[in-house]
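A protein chain is absent from this complex, but the other protein chains hold their places.
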Amino acid sequence: MSILIDKNTRVVVQGITGRDGGFHSTKMGEYGTKIVAGTSPGKGGERTPSGVPVYNTVADAVINEGANTSIIFVPAPFVRDAIMEAADAGVSLIVCITEGVPTLDVIEARRFAQTKGVHLIGPNCPGLISPGKSLVGIMPGNIFKEGSTAVISRSGTLTYEVVYNLTMSGIGQSTAIGVGGDPVVGLYYIELLKMFQDDPDTDSIVLIGEIGGDAEEQAAKYIKENITKPVVAFIAGQTAPADKRMGHAGAIISSGSGTAAEKRTAFINAGVPIANEPSEIVGYLGKGCGP
Amino acid sequence: MSILIDKNTRVVVQGITGRDGGFHSTKMGEYGTKIVAGTSPGKGGERTPSGVPVYNTVADAVINEGANTSIIFVPAPFVRDAIMEAADAGVSLIVCITEGVPTLDVIEARRFAQTKGVHLIGPNCPGLISPGKSLVGIMPGNIFKEGSTAVISRSGTLTYEVVYNLTMSGIGQSTAIGVGGDPVVGLYYIELLKMFQDDPDTDSIVLIGEIGGDAEEQAAKYIKENITKPVVAFIAGQTAPADKRMGHAGAIISSGSGTAAEKRTAFINAGVPIANEPSEIVGYLGKGCGP
Amino acid sequence: MKIHEYQAKDLFNEYGIPTAKGFVCRDTASSLAAFREMGSSAVVIKAQVHTGGRGKAGGVKLAKTQQEVETYSSQILGMDIKGLTVDRVMVAEAVNIASEYYISLVVDRNTKSVVLIMSREGGMDIEEVAAKSPEKIHRVVIDPFIGIPDFLARKAAWMLFDIVEIVKQAAPIIQKMYRLFREKDASLLEINPLIVTKEGRVMAIDGKMNFDDNALYRQPAIESLFEPSAEEKKEQDAKSKGFSFVHLGGKIGCMVNGAGLAMATMDMIKLYGGEPANFLDIGGSSNPDKVIEAMKLLLSDKEVNVVLINIFGGITRCDDVAKGLLKAFTQIETPIPIVIRLTGTNEREGRLMLEGSTFHNAGSMSEAISMAVKLSNN
Partner (left out) sequence: MKIHEYQAKDLFNEYGIPTAKGFVCRDTASSLAAFREMGSSAVVIKAQVHTGGRGKAGGVKLAKTQQEVETYSSQILGMDIKGLTVDRVMVAEAVNIASEYYISLVVDRNTKSVVLIMSREGGMDIEEVAAKSPEKIHRVVIDPFIGIPDFLARKAAWMLFDIVEIVKQAAPIIQKMYRLFREKDASLLEINPLIVTKEGRVMAIDGKMNFDDNALYRQPAIESLFEPSAEEKKEQDAKSKGFSFVHLGGKIGCMVNGAGLAMATMDMIKLYGGEPANFLDIGGSSNPDKVIEAMKLLLSDKEVNVVLINIFGGITRCDDVAKGLLKAFTQIETPIPIVIRLTGTNEREGRLMLEGSTFHNAGSMSEAISMAVKLSNN
């Protein structure tokens, strides 16, 4: 089992005729993801080099190909509209890869998706993968391995680093999700922790946080109260200076809050072990960590 | 029993310091309705001559007086905001008496109320009454009588005419509702028919329609498929000319549709008897009408 | 409230909705001048009247020469279409139409929303299309808080068109239509036909707009476009006095409180073999001044031979109503018989007060109507 995506996931790629959209559609397809359609206004009726049918609208892709998940690669100025289009068309999950999307656009698009009952992941995220079943994102599929450890992360390559360590140590993953590095994104720790708690095939959870905001603190509280499966946390940015954006728009210590120290304390108080380096995570999982 | 309002209804009057708001608050109070608060920005802390506390906002009335129903008497230009305020404040029913509200304002306010899960009746309606329990509106309470016949109507005085006939013949009412004469208003036939079907103390229903739109046709279809209690209908406006607004903004035959003849046919096809004059309704109810 | 096609066209232009060039002309000389000014090889001369079916009535003509412009213009100006006299025409550039479409925005009672209605069967009577081939009509319900985002405009445009270049023109037109509709409190905005020219341009060829009367208070620019007919003037005049009035043409003048009861009264007059002269809702209270004004209105109709006053006394009790009526009629002198029927709160007291007056008093609505019909038909 897994959460959000599996063998039944049927993906429509918004912006499939763009460079990134085209490249990663192929990669996802090679991984085994069912890429059933792409959209590109005006190219409806065409097919991509790998034979994926292109539609003018997401609605057409949903109606004609039964797409139930969308992945978005359109440029930042068009993301708000693309998310709303997908949500309106009736997919159940939208994964937005694009980075640099204005925050107020994300706020509107996410709210719209919410009113339609549609899950949003991202923007500015690497997507998600249920190893062996489906990859909806830009992650390197080959570093993942089927298993029962969940990974939730605000970061891309740091996730790969962690997952690579896991896989090398024989620890497979149920689903690994990059929630995105922007201050406002879709699904976050608490919603995902809840899903993983309910997922019978997940038996431990790795949470990779970073500076900025207090989502980790909230997650820690939630874990203490609601999660019975073992959790290990890692927090990036302990040496980050205040008021500087560390790559991710969301990774910033502002007005003295959002520091790594606060987050570490919160997890420790919740009984969640903290790894000091990515490679330590494997050890904690092996030991049967958790509250 | 009754629908929507009863002994537990606690009313806040929006615009209580206005002429109509003040007058009808007193009338409703005299009938036995629990008028627990009024609003009038800037007059918070005062009391009306009859001792009803006045608040600056509906939210204050809900918090301090447990108001669960609002009745609106504010002038038309402020109705949109007043409905939204009440819906946001957490009442469960809003009754808007004001007439002359711009249609696009009603569309917005009703949609807002809907997203908050709040029922709206009106605007441009006489309100509703559950005889012997609560009157939230401008109806003359004394012509009503407690009983088990429901009345749903697009009109004011025509309802009174019908109800007066019922009451004089010893037929009491469970709840009587004027849904409002505008093209776009809140609760309408189908929602109310459903509530009355589910109300154990309603055992027959009088539906008073008029020209304009096709709500009666839809109601007829709904009755045929879902309502097991006897229904009698009356349709006003058989002699109305096309393209003329007959008092109510919603009572207009446009592009040849919305005629009384079509509506009568729909009810007859649904097995619902049609009264030719208001006084005939009593006869049909007596006979145990219905599909 | 309705406006003329050329006025709708002005609004379209204001909002950036492309239209064919055109001028409104009140005489043949102006039509000729417009034709010359336009420098187009052909123009369409269209009657400007507040009704549909102009084409069938001969109110729309294609002219290619000065002679034709003169002939058709003078034919159409002064023409009678459904009882309305044409006092102006629009002289519009004739464009090369490749295909025609229907598109409109309308307030929809059922979804309680503004709805976008579209069809590839443009230039036709849309009700006919809807009746014959409902599958050819597309409807998009608009959430008032969302409006028409780009994706929705594109999605709608794809319902009408198959070519991306056309969709790219049409999608912003749809968004502009909605902005115009909202900002001006319209109740209908119809473009029929919306066309694609042979050159591939999307354009509104005939436009129609109606507006929400309830919103005119905040739309002074729109209200200033209102040109009431004689009958509408009378209705408007009644409205300013707090009445709702519609002339019907029969002999029994009706004065009723409440629109529904007024309609039921008309209906019963007909049912009983009479002819209602009007619909008149005098609203809530029954103060003497209001009754006097209403009587004046009824008696100004020379066809009226009986007046029926049907009042339900609710919040205002019947005895108060009776008092008001008696007071009012001290100031009204008319040989026309007056039938009065009072029901509701304190009905008996009210009726007692009217006894001994010259009124024909009725005990029930049925009785009142039979009396009025009998008096009228004698």
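First chain written, first letter: the chains are A, B and C, and each begins at residue 1.
Here is the rule we go by: a contact is a pair of C-beta atoms (placed from the backbone, for glycine too) under 8 Å apart; a residue touches a chain by one contact, two chains touch by 3 or more.
None of these values were measured; they are calculated from a predicted model.
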item: Among the chains presented, those that the missing one touches; value: A, B, C
item: Full-complex contact with the absent chain, from A:V118, A:I208, A:V272 or A:L285; value: A:I208
item: Residue among A:G22, A:G147, A:G237 or A:P273 touching the omitted chain; value: A:G237
item: Residue among B:D88, B:D203, B:E262 or B:E280 touching the omitted chain; value: B:D88
item: Selected residue (touches chain absent from view) among A:E108, A:E146, A:D201 or A:E262; value: A:E108
item: Residue among B:T26, B:T57 or B:S92 touching the omitted chain; value: B:T57
item: Chain not shown, touching residues in chain A; value: 27, 76-77, 100-108, 110-112, 138-140, 142-143, 153-161, 164, 181-185, 208, 210-211, 213-215, 218, 234, 236-241, 244-251, 255-257, 260, 276-279
item: Touch list for chain B against the chain that is not drawn; value: 41-44, 56-60, 80-82, 84-85, 88, 112
item: Chain C residues touching the omitted chain (full complex); value: 145-146
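Quick note on the criterion: only the chains that are shown with their structure count from here on.
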item: Chain contact graph, described as a line, ring, star, complete graph or other shape; value: line
item: Chain nearest the overall Cα centroid; value: B
item: Centroid distance [mean C-alpha coordinates] between chain C and chain A, Å; value: 55
item: Inter-chain centre distance, chain B versus chain C - centres from mean C-alpha coordinates, in Å; value: 27
item: Shared interface positions of chain A, touching two or more other chains; value: none
item: Sites on chain C at which at least two other chains make contact; value: none
